[in-house]
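Removed from the display is one protein chain of the complex; every other protein chain stays in position.
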């Protein structure tokens, strides 16, 4: 089952969730994963420890489809649980690539799930295979698990830290043993992870919206490079890396996080609305109506409308009943330029000067189709605005956008892009405007406050194997070693 | 597979679609049904005629899940096609209750699908069984098919008319033979049906948004009591009933139709926006922010905001990743008052005087939960507005809302309802306001311009067996005669 | 799912079973159908009446796959039950063609299943369609059900008799109402049906082996043209047709019935063994070893070996693990003349003069392959014997063998067949030998003791539409009106 992506949107690999100390840990985890469903819709899994046994279930499809009934309490009993949503970056969403993954280690059972990408995964994998290690998946998570298993340190936590020292990249990890819930963020703090509390139970989650759905309160964000160990004794924190300023990924504000989440103390909705306001200041236009590209462009469009004093209207209707995608567009669909996700609301558009607001432009393919659709609906003028700066550089920390070659802004001037999209005017939020909208701040030259490399090329870590996708002959093979999921 | 309903919203049984004269008729039908998916998500079916054979496929689930690939052209070839989306009103969504249904009649093969409800179906069914007829489903559609089969008139069209004379209620029918596409609306014109054209091909559809997705142009609406027969010779119209003013169901404007559809020459989006504006005039409030109950309350909330000059903000976020529902709410979910569909956007609500706008209030159960959720998110005051009048009477023409006992407005004064919802103020659009918003008109006393019985109790037809749900012992049985859909 | 047939064997449509008066009627029915599985492996169904409701389940696949657990008691409760195994004669094993079928009639609910074929089904169907009746399947059973429904007689039994008067052909029917179990055989008695008793409960079954599995005792066979009505008052018998000698189908002895069944008071195993003995007398051969074509040739081969005093050995091993068939033979399989069902036992065959015994020869295609396989295994001489006479005429009463054109013996002399099979000698049991083996009797010229038309061309009824397979354009259509299964 393949769910419909916003094909021209950045994709993040995954949401994570963990519970320590609640008798219905799996139910909380299912609810938390449901609230994090926007971070990954291809597959989901939950692992629990019930005091005697580990339990692990992994499925293709949505959380609500797989973890929706009370029978879950019988299948996945226990006071400790971790869970995971997956957004695969390739066709290889096969059962063995679904998280959490589990292994019996010399130190006991260990389940682990993560969000993000290791930039030296390929080198580590090669090293581990040379050392006679057998991989059963193509996930970075298994690289970490193998490093933990191979470590000769005395305790599991020391082994996890040992493994983290070898890993480069961006990640947020949740782990589970017989008596611990573990959370960790990479030294840069690229991928998000928050700590919450529900009664006596502790919660870990990618976003605060997953705390809200279960009524848990936010304690704090896990810090960059921090390892949190939650046991009966409470929360213990380890900081194995030299201190450095955090640089969380700015794309959580731009696109990933749910608007009702709080990231770094800031409402994502308000940040996006301010982006729209700032955008209106930076790139005003004389138009009749502000129309969002739904759903991600709505908050910025509201902000733009407020700032510009021009009416906000739903000029594009989104069809949410996609389900499994229409597998291949047929000839007739191409001829008819059919869009199954967006349809124009002619009453709003016809004869009007329309300004479209989207959160970002990646390859531009969807933007182009939407512009065409709006034009055919009779708009007199079409202006396009991106509520974030031009994306000119790819990400290697867990965001799957497109190769550099495909990024519209990496290869075109503003005027070229305007012509490409076929609009009267095109505008992007500036990088300084982005920082202003987020927190009324100025961007630091060294260690900028956010990882904004997609806009600036300023990567927060070295990039060892960012060309790993080409892979070697060997390491591609195991993708094929999978029975069909009949 | 049960898809998530807006539990407290009216439900309509079905969308229909038909094509005459296009080589890829099934693809057009699949696209049209996809655009009509909001009218029914439980099941879908397509029947075609390829010049030699009829083909018929019926499935549980969404259109995109079942009719999504080009292989469809091999499975459902032909120039003629009809299709159907089903929104079941009971648990009986079994294969044999999915439309279109097909039969070999003495006059040749005939496939038929319909949207609506016969108010004398129970009596007709009893009569047909007494006459030795064998029913294979519990659908009204089969009652019509049996009447057509039993008719002794000479031609199929005459038999269809013969059947229509026996039927009371609200319906829009599409039918298919070896050389005809047939469309028909009930004498009152309760359920919608439009005629479109794509090149030389003719299209029938429940709404114009299904014409838009394939690029077809709207020719006109089928009239009340009209039977349209489309053949190689073109469109032929029959009017077997005495002329009377049409009374289309007003709920198409209130809730059913997609905002980008044109109903009775009017943009549904604009009508809803004007309802919001009128609502602001009739029931103003001194608040900080206008918040829609997503998604159906958005256009009216925009209108309210425009009229009142108060900001429109997304104070409630809707989670669209429901998929199959979480089957049973668990104890913990009830304790936590978890909502899996709506979450509050605290940044918009906290400390604010909030006015919530929804399209209508049926039983009030969802409204109550949303109010509670908004309150817990810190709203200082909560005001609630319904963009339609109080619903005080049930429908019997294909809308499944609730019994009279369950309708909040049928059993409570405005003040009682305000207390029940726990809000500072509560307001409904007036019936005159509704007519004004739709078309700046005054409601006619006799033959009002719309079927508005849910608000007024003024039913456009007699109601023979509206208690049919109790049924007799016999006629309930066939529900059970169905193999599980393993 | 297509189960493997003995492709070159006659196929019978179906086994039937019924229970009156046992608290676990569905379990007895499942066991009975399991014992009758050799009569049909494509689909199976059970209908019950629990005093308040009818229940009906129909599935593709084996009985043990579908009706194997105690949960059945919850799904199919009741003291009355009927069941059916289906062996389809065409590709149309779709859900709607699985029996029993059920309908609400004016006289109450009625479920029915049958084994056999109506020779005037096509004409009846045409007549019913002209009369405005809607067919939902392509089964003869539905023709009967429609006739019962249409009858204007006062009671259900009178309507059933009314229907039987219209029907020609061979059939054994079981029917179920709220207070009756009904069994009926055609006037000739072509298809078998026996009455049994288990404690106070009455049982109907196609063969005695289905009584044995539940420990029921045989009461008697239902007579030709008899209708048995079992109620609380006991067994009541109706004989609506003029008396005539019975002519049960001789193929029950030759191939269909299980060897442990008793047909017409005779052990099927012993009859087959005597056929082998008689065959040895009629067509002796100087060979080293008698080898059966497994499994159907075994009893006759044992008899041949006994009579001839030549060792019986398993020279051909049958692989029973076929499950769903290998769908299409591949090129390499054809090149290698692979048989997935039979393999030669070289130790028995090599260098030997081998006599192969099979129950019958239909088209000869399998026989030819087996001979070739035995030759390649090193047999010095191969002799072939059929334990029944040459099949020269097709059947129209429910046996699906092949058209006349395909019957080997219909188109070839004995010597031509010998050459065609490539054997040293070929022999068939004679018709007089067949009667002698069955019961030491001589064949009557008029009203012979058995329906032996396949060997003699002497059909026991007129044949109204035995060319019905060509069908009319209309009546083929409904085959297509079926959603794919899953």
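Labels A, B and C are assigned to the chains in the order they are written; within every chain, residues are numbered from 1.
Just so we're on the same page, a contact is a pair of C-beta atoms (placed from the backbone, for glycine too) under 8 Å apart; a residue touches a chain by one contact, two chains touch by 3 or more.
Treat the numbers as computed from the prediction; the structure is a model and nothing was measured.
**Student:** By the document's own contact criterion, which visible chains does the hidden chain reach in the full complex?
**Tutor:** Contacts of the unshown chain, counting the full complex: A, C.
**Student:** If the hidden chain were put back, which of C:51, C:64 or C:403 would touch it?
**Tutor:** Of the candidates C:51, C:64 or C:403, C:64 is in touch with the missing chain.
**Student:** From the list A:55, A:114, A:258 or A:363, which touches the chain that is not on show?
**Tutor:** Of these options, the touching residue for the absent chain is A:55.
**Student:** If the hidden chain were put back, which of A:70, A:103 or A:218 would touch it?
**Tutor:** Reading the full complex, the residue touching the unseen chain is A:103.
**Student:** If I consider the whole complex, including the chain that's not displayed, which of A:117, A:151 or A:277 touches that chain?
**Tutor:** Touches the omitted chain: A:151.
**Student:** Can you tell me which of C:311, C:351 or C:403 touches the chain that was removed from the display?
**Tutor:** For the chain that is not drawn, the touching residue is C:311.
**Student:** List the residues of subunit C that touch the chain left out of this view.
**Tutor:** 24, 27-28, 30-31, 34-35, 37-38, 41, 61-65, 68-70, 73, 209, 212-215, 258-260, 262, 267, 269-270, 273, 295, 298-299, 302, 306, 311-314, 317, 319-328, 330, 332-333, 336-340, 343-348
**Student:** Please give every residue of subunit A in contact with the chain that is not shown.
**Tutor:** The missing chain touches subunit A at positions 45, 47, 53-59, 95-96, 98, 102-106, 108-109, 129-136, 145-146, 149-152, 473-478, 480-484, 486.
Quick note on the criterion: only the chains that are shown with their structure count from here on.
**Student:** So what shape is it, when you link every pair of chains that touch: line, ring, star, complete or other?
**Tutor:** Contact pattern: an open line, chains touching in sequence.
**Student:** Report the inter-chain centroid distance for subunit B and subunit C in whole angstrom, where each centroid is the mean of the CA atoms.
**Tutor:** Chain centroid spacing, subunit B to subunit C, equals 50 Å.
**Student:** Which integer distance in Å separates the CA centroid of subunit A from that of subunit C?
**Tutor:** Roughly 62 Å separates the two chain centres.
**Student:** Roughly how many whole angstrom separate the Cα centroids of subunit A and subunit B?
**Tutor:** Chain centres of subunit A and subunit B, defined by C-alpha means, are spaced 36 Å apart.
**Student:** Quick check on subunit A: which residues sit in contact with 2+ other chains?
**Tutor:** In subunit A, no residue touches at least two other chains, as defined above.
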